[in-house]
Structures are given as structure tokens and as C-alpha cells.
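Structure first, then comments.
The complex is shown incomplete by one protein chain, all other protein chains being positioned as in the whole.
Take a look at chain A:
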Amino acid sequence: MIELDGLTKRYGTKTAVDHLSFRVRPGMITGFLGPNGAGKSTTMRMMLDLDNPTSGTVRIDGRHYRELDEPLKYIGALLDAKAMHGGRSAHNNLLCLAQSNRIPRSRVGEVLDLVGLTAVARKKSKGFSLGMGQRLGIASALLGDPEILMFDEPVNGLDPEGIHWIRNLMKSLASEGRTIFVSSHLMSEMALTADHLIVIGQGKLLADTSMADFIQQNSRSFVRLRSPQQERLRDVLHADGFVVVEAGNGTLEVDGASTDRLGELAAAHQLTLHELSAQRASLEEAFMQMTAGAVEYHAHGTGTDVHGGAPAAPGPAWGANSGWGAAPGPGSGPTGEGV
């Protein structure tokens, strides 16, 4: 259990983290979400006692980080992938960490095996790819077999197989009763892994909610239809009292209807359908809306954060496709049912 109480960090006049209070509970994956520059990494550094808070406290199982006897056995952290000495082999990088916390030497081989780096254990970590560096960082976090694990953007630089692997790893670690705290700026990634969600923007807490609640509150579900007889289809739907939105590219979107009902309706009128699919407006967009508000709210105060053109622009800079509205772009916008 990690408890943050009124955690604040100021750099001069800029407030990076602003009275942040929340709890990270054991046995589940807590997603820590915010756009770039929201204060996620600063918060995590303060949790690990690397940066000193301006005010407020962080408690790990009721204790300050510096009071932990052998910290790697309580909490393992992946901050950035290359926080290792490149001239040292993967094995030696882990060995010196293990020794400082009296972790048996055999454990180094175990974690290297666990992350799949045994073959390059004696190679200098300088030559590692981003993905391998990420795996080495995860190995260092797992070294003390800790109760709490913190990952800062763990999927960065990983290939699809690696992303799949880390998702499953986090899930299995959480199922053992561990506390998993993972930051990301990708809502879609969090939707797949996290049980609980903490959203910050401009250093302020925006949401502290379960993933299920967040999805329910923020996802708009609709049915997408595509037909060569689009005009007739629309008339039929109208006649049946459905609200139809034209989404471009010859697709229609209908809110609050089931695919069964619409498919039967089309069949009854002998209309050809090229597509009939249930869609859910992406959580990414809900998240962007939520944090865009925070960016706007603070724009006159700092104005230097998100390099997305005019500070008043609601579209934050990390997403290319920020068009939130009735027409999520095909492909990139909505996610399928699999959420």
C-alpha cells in the first residue's frame, strides 16, 4: 500500500505536482495516467525518495522510503530503461544492486531468465535495444521479489510480443497479491491492464476511480453501419425512430441500439449491409477530454507545458487524432468490443 498525502513539488514558480493525495492498493494494477508533463515521473521520483517534496508525504506500508530496511525487497521500480551503467554487463548491473540489499546472487540469474535476457547476461548493456533495456529495468525491479512494483511507461520501446508479455507479467504479479503501480500516457494500454485508475493533469488529481466505472461513465457505445444502399437504410432507421449520424466514408452511426435489432431491421427491408459492428468511443478520447480541461484551466498560469501550439487549444499534443465529436475516425478512434 502506498499512500500519498498532499504531495506537492514546486520548481520555482512552476508547480509540477499539486497537493496530490491518493492510495495505491495491493492486489491490483493501478494505472497512473496523464499527458506528458503532467507530473507522473516527478510523483514517482518523490515516491522513491529521489526528489524531495516541497510539502506532503509518501508512505509505503506506513513508512517513509528512507526507513525501509532493504528497499528493493519492498518496492521495485522501473523508472527509465537506461538507468544503468552502459559499460557494465547486464549481470553485473543487477549484481551490484543485489549486493546492496543482500539479495542472493542466484536471484540475478533468475530475474534475467524471467525477462528473457539470459543469452546477453554478460553483454554490456550499452548495446541493448530500447526493448532490451526495458527488460533489464524490469529485471532490476523484480530483483528483490518485492511486494510493490512501480513501472514508469513500461511498454515504451517494446515490440508487440514484449507488450503482450509485460501485460501478462503485471497481471500475474498483481494476482499474487502485489501492489502494481504503472504509469502511462496511453489510455488504451491502461484499459487493457489496469483495475484502478488515477488520472492527473497539471499535477492535480483529476480522477481516482475503478477502471470499470471509468469505462462505464466515459464510453459512448454505438453501432456502425455501412451499406451500398445508404439513403434507403437511413430512411428505414429514421422511420423506426433511431437517431442516425452520418460519419463520412459512407458509414452511419446509431446510438443506443443493438446490432441484433439493426441487423433484423435491415434484413426485413432486404438491405445489403457491408458492415454492422458495435463500437465504443475510445477511452483515449474521454481521457483527452478530461486532461484537455486541465490544460486549458491552467493555460494562463504557466503556459509553457504542452507544446501543442496555442495554449488555449483543447487538443493536447500527444495525440495526432484529437477530433472528439460525433465522428471518431475509422480505425484509429473507436476501439472494438474487446475492452
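Simple rule for what comes next: a residue touches a chain if its C-beta (ideal position, glycine included) is under 8 Å from a C-beta of that chain, and two chains touch if they have at least 3 such contacts; residues count from 1.
Definition applied: contacts and distances are computed from a predicted model.
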Should one name the undisplayed chain from "NADH-quinone oxidoreductase subunit H", "TonB-dependent receptor", "Aldehyde dehydrogenase iron-sulfur subunit" or "ABC transporter permease" using UniProt, the answer is "ABC transporter permease"
Absent-chain contact - pick from A:7, A:33 or A:72:
A:72
Of the candidates A:6, A:177, A:228 or A:250, the residue in contact with the absent chain is A:177
Contact with the hidden chain (one of A:1, A:212 or A:239)
A:1
Touch with the missing chain holds, among A:15, A:30, A:43 or A:140, for A:140
Which chain A residues would touch the chain omitted from the figure, given the whole complex?
1, 26-27, 45, 48-52, 61-62, 65-66, 68-74, 77, 79-80, 82-89, 92-93, 95-97, 99-104, 107, 140, 144-147, 176-179
